[in-house]
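The structure appears right after this line, and notes come after that.
Apart from one protein chain that is not included, each protein chain of the complex appears where it belongs.
Order of writing sets the labels: A and B. Residues in every chain begin at 1.
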Amino acid sequence: MRQAAHTMALDTPGAGLREITREVVRWIAEQQMTTGLLTLFCRHTSASLLIQENADPDVARDLEDYFAHLAPESAAYRHQDEGPDDMPAHLRAALTQTQLCIPLVGGRLALGTWQGIWLFEHRGRPHRREIVLHLIGE
Amino acid sequence: MRQAAHTMALDTPGAGLREITREVVRWIAEQQMTTGLLTLFCRHTSASLLIQENADPDVARDLEDYFAHLAPESAAYRHQDEGPDDMPAHLRAALTQTQLCIPLVGGRLALGTWQGIWLFEHRGRPHRREIVLHLIGE
Partner (left out) sequence: MRQAAHTMALDTPGAGLREITREVVRWIAEQQMTTGLLTLFCRHTSASLLIQENADPDVARDLEDYFAHLAPESAAYRHQDEGPDDMPAHLRAALTQTQLCIPLVGGRLALGTWQGIWLFEHRGRPHRREIVLHLIGE
C-alpha cells in the first residue's frame, strides 16, 4: 500500500464549469495503481468541484445558469469588500463540493459512462486555481 | 492494511429517496475489518447520495418535495433532449452528493443514531443504479 500526492494548477477564464477529467486521468495513469481511493481537494472558497454529465455541453451551461440564479449577486450581503461577485461565489461553492473522492478499481476511476469531473469557477475574472490530488492504494 | 471494492446494483421505482443502509452494512460486515474508511460512489449524474434521518418517514418525503421545488422542471433549460425530468435531475444531483465517505471504527460505520444512507433517484421512471463501494483499512 502506498500514497501519492500532487498539486494541479488550473487556469480558469472566468465564471463557469471547466472539465478536468483528462488531466486527472493522466495523473492517475502515471501512478500505476490498480485499486485505491482518489481525493480531489479544491484549495479555494470561491471555486468548487462537481461530478456531472460531460456528454451534452448544454448541461454545463444550464448548471451555470441555475447556480447563478440560486445564489445571485446582491447588495444585501454584508461581505462586499472583494466585489459583488465574491459572496455569491462563496455561496455557490458551499452548495457544491470542495472535495471529491473517487474509487480506483481495476486500474480505472469508477466514474460512470457520462460522468466528468468539473472545476466550477465562481468568480467573474480569470483565476489560477489549485487542486490537490491524493491517491492511496496499491 | 487492505482494500475491498464492490459494485452494488440497485433498482429504483422512480423519483424519491430509497434507504440503502442495510445493504451497505451487510457488505461491510462481510469484509471483517475493524478500522477503515468506506467510500460510496454513485456512478450517475441524475441520481445521488445523501445521509439523512431514517426515523420519521416524513423527513424523506419533505426532502423529496423540497428538492423538487428547489430545482423544478422548466422549459427554460437548454438541455431537453432526454425529457423534461432530466435537467432538474442533474441539478438535484449537483445539490446533493455523488460520493460519501464514512469511517469504520470498532467494526461499525460511524453513523449517528438517526443517520441512514439514502440513494436519491431524481428521474421519474424506474432505473437500475450502480453504487461503487470501496473500503480501505484493517
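The rule is short, and it goes like this: a contact is a pair of C-beta atoms (placed from the backbone, for glycine too) under 8 Å apart; a residue touches a chain by one contact, two chains touch by 3 or more.
Quantities reported herein were computed from a predicted structural model and do not represent experimental measurements.
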Completion exercise
For chain A, residues touching the missing partner are 1-3, 5, 7, 37, 39, 41, 43-45, 70-71, 77-79, 81, 87, 90-91, 93-95, 97-99, 101, 130, 132, 134, 136
Exercise for the section: Considering the whole complex rather than only what is displayed, give the residues of chain B touching the chain that is not shown. Expected result: 1, 35-37, 50-53, 56, 58-59, 61-63, 66-67, 70, 95-97, 100-103, 105, 110-115, 136-138
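Assume only the chains that are shown with their structure count from here on.
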Exercise for the section: Between chain A and chain B, tell me the centre distance in angstrom, where each centre is the average of that chain's C-alpha atoms. Expected result: 20
